[in-house]
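Excerpt of the complex: some chains, original placement.
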Amino acid sequence: MTPIDRAFRLARWGGVVTGAALLGVAGVYVRALVYTPVERFQGPAQKIFYIHVPSAWGALLGFAVTGVLSILYLWVKDRRIDIAAAASAEVGVALSVVLLTTGPIWGKPIWGTWWTWDARLTSTLFLFLLFVGYLVMRGVVVDPGLRSRFSAVIGVMGLVLIPFIHLTVYMFRTLHPAPIVLKPSKPSLPGEMLVTLLTSVAVFTVVYLGFLTQRYALGLIRDLREREAAGDA
Amino acid sequence: MVGLVRAATVIALKDLSLELRTKTAFASGLVFAVLVLAILFFSRDPTAVASRDIAPGALWVTFTFASILGLNRAFVLEHEQRAMDAILLAPIPRSAIFWGKFAGNLVFVGTIEAVSIPLFVVFYDVAVWPYLPSLLLVIALATVAFVAVGTLFSAIAVRTQYAEMMLPLLLLPFLVPPLVGGVQLTARVLDGRPLSDLGGWLRLIGGFDLAFVTLAALLFPVVLED
Amino acid sequence: MPVPVVATRGLARRYGYRPVLRDVSLELYAGQALLLVGPNGAGKTTLIRVLAGLLRPSAGTVERHAPAGLVGHDAMLYPVLTAAENLRFFARLYGGDCLSRVEPLLERIGLADRAHDRVATFSRGMTQRLGIARALLHAPTLLLLDEPLSGLDDKNRQLVLALLTALRDDGAALLVVSHQLEGFAGVASHMARLADTKLGPVVALDGRDPSAVFRELGA
C-alpha cells in the first residue's frame, strides 16, 4: 500500500468522523431546543450558547495545537509536522468564524451591542487575524522548506502573543461573562444545561478532530503529489 | 561578542547614512502626522468630542503606519541585488544582522516619533511639556516592542514577493499590546497621573518587550536560512 | 597530506521536491582552479551557493575551512550606494585591514574614476567588475565564481583572468563556472562537468586546452 493510498484512506476516515460529528451537533441541538429548559433571563437567545461555547473551545484548541506543533517543527524539522500545524490552523480559523458570528448574534439581544472590546473577544479576534495572515503567507510562499520555517516562526510568535493580548484587554472593564464551567467552585449552570453544554463541547472536539484528520490527509496528498511531479524518490 | 557588536553597528550605520542622505523618515513622519491629525480632526464633531480625548489615539495610529512603511524599507534594500547574500558570507554571527537592523529601525522609527510629537502639541494643544520624561519613557517602551517583531517579520515578508502587504498582515496583531498600552499610558500621563500609578501597564509592556525582543533575536536566523 | 579548502560528501539539494543535485562529492585544494561546466539548469549555481553556505544541503555534508569569496549571477551590491561606499561597507563588515584594500581594488578593476557614482548608474560590465572586487575584499583563500566573465569586454576579460591566475598562484582555491572556455587555458588546473544533477569526474588539464577537454567530458 503506497503512502498516497494510505493518505487517501486517512482522508476517508476523517470524512467519516466529521460526518458522524456533524450528526452529533444536530443531535445536540435537538436536545438543546427540545429537552433543555429555556434560560430564564435570556430566553431562546441563550440556545446559541450550545454552539457558541463549543466552537470557542474548538477554535482555541486548534490554534494552541498549531503553536505547539510549530515549536516541535523547529525542533524536528519533519514536514508532516508542518502539514499538521497548517491543518490545525485551518480548522481553528473555520471555527473562529463560527465563534465570531455566533458571538455577536448572541451579543446583540443580550448586551444590546454587536461587539465589545472585552478581553476574551478581542484576543479571539486577533488570534483569528493572526492565523488568517499565517494562511495567506502559506499561500504565497512556494518553496515547501521555506514555507514550513516561516510558518513555524509565526506559529511560535503567535503562541506567545495570546496571553499578552488577553492580559492587555483584561486591564479594561469586561462585559464578557466570566468562566462558568471551568472554575474552582462547582459549575453554576443548571444541570440540564450543563449536560447539554458538555455533550456539545465533546461533540465539537470530535468535529475538530475530524476536520483536522481530513485537512492533514489532504495536505499530505498534495505534498506527495508535488514530490511525484518533481520526480523525487 | 565584540564581533557581534561591531558587525551590528556597521549594518545599522549603513542604513542610517542612507536615511540621513534621503531624509525620508523625517519627511514622512511629518506628513503622516499631519494627515492622520487632519483626518481625525475633521472627522469629529468638535462639540461632541474634546480633541484631548482622541489625541493619544491619533498619535499612535501615526506611529504605527509610518513605522510599518519604514520597516519594510530596511529589507527591500537588502533584497534588491541580493546584497544580503554578501552579508551572510561575512564571518559575523547571524544575530548581528538582526541587532543591526533592529537598531537601524529603532532610530528610524524614533525619528518619525520625534517629528510627530511636537505636531500633536500644536494641533491638539495638549500640554505635554510637564510630562515629557514619562511620555518619552512610555513611547520608547512601546516602540522597542513592535520594532523587534517588525524586524523579524519584514525579513519574512521581503521573501514572499508581496512584502508591502505581507508585513502589516503579519505584524498588526502583535501591535495590540504595545499600542493599547502605549495609548493608555499616554492618556494617563497627559492627565498628569504619576508613573507610579501606571505600574500595571508599564510592567505589561516591559514584559512584552523582554519576551519578543528575545524571541525575535532567537528566531531570526531561522528566517535567514535558505 | 593537505586538507581540502572545501570538501563535500554525498551532497544533495532539492528545491521543493525537485532534485537539483544528487550525491555530489568534491574536494578542492589550495592552488587548484576547478573549471565547472554544464548545461543550463544543471545545478551549477545551486552547487556554488551550497558551497558558499548560502543554501543548506538537503543531504550530505559540506566542510569549508575559510570564508568564501563569491561572485554570483547578481552583483550583491547596493544600487543606491556608490562603488566606494559599497566596498567600504563590506570591508568594515569583514574587519581587519580590508578597508585599506578598497582603493587599490577600485584602481585594479579600472573603476577608480567612477568610485563616487552610484552603482545604479553603472553599465553591466562595470557592475560585474565591482561585484568581483567585492568578492576579493577579504583576500579569500576560497573563491567561488559563477560566470565571472559575463558582460565583460575583451580588455576586462583579460584583466579578470589575470587576476584569477595571480590569486591561484598565491595559493587560493578557485571554483569557476563558465559557459565560455576561451582564456581559461592559463587559469584552470582542473575541469569537471555537472549535468542532470550529477557531477562527472574531475580531470586534471595538465596544460591542455579546456575546449579540447570539454568534448572529452562528453558534452
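Going by the order they are written in, the chains are A, B and C; count residues from 1 in each one.
Following the convention adopted for this analysis, a contact is a pair of C-beta atoms (placed from the backbone, for glycine too) under 8 Å apart; a residue touches a chain by one contact, two chains touch by 3 or more.
No experiment lies behind these values; they were computed from the predicted model shown.
**Student:** One each is shown, so how many of each labelled chain does the full complex really have?
**Tutor:** Beyond the single copies shown, the full file gives A x1, B x2, C x2.
The rule is simple: only the chains that are shown with their structure count from here on.
**Student:** When the mean CA coordinate of each chain is compared with the mean CA coordinate of the whole protein, which chain is closest?
**Tutor:** If one averages C-alpha positions chain by chain, the most central is B.
**Student:** For chain A versus chain C, what separation do you get between their C-alpha means, in angstrom?
**Tutor:** 51
**Student:** Would you mind pulling out the distance in Å between where the CA atoms of chain B average out and where those of chain C do?
**Tutor:** 40
**Student:** Provide the C-alpha centroid distance between chain A and chain B, rounded to the nearest whole angstrom.
**Tutor:** That gives a centre separation of 32 Å.
**Student:** Give me the residue numbers in chain A that touch at least two other chains, ranges are fine.
**Tutor:** As it turns out, chain A has no residue touching two or more other chains.
**Student:** Residue numbers in chain B touching 2 or more other chains?
**Tutor:** Counting only residues that touch two or more other chains, chain B contributes 225-226.
**Student:** Across the complex, what residues on chain C touch chain B?
**Tutor:** Counting only chain C, the residues touching chain B are 49, 52-56, 67-70, 72, 74-81, 89-90, 92-95, 134.
**Student:** Would you tell me which residues of chain C are touching chain A in their complex?
**Tutor:** Answer in residue numbers: 14-19.
**Student:** Please name which positions on chain B make contact with chain C in the complex.
**Tutor:** 3, 6-7, 10-11, 14, 18, 77, 80-83, 85-92, 225-226
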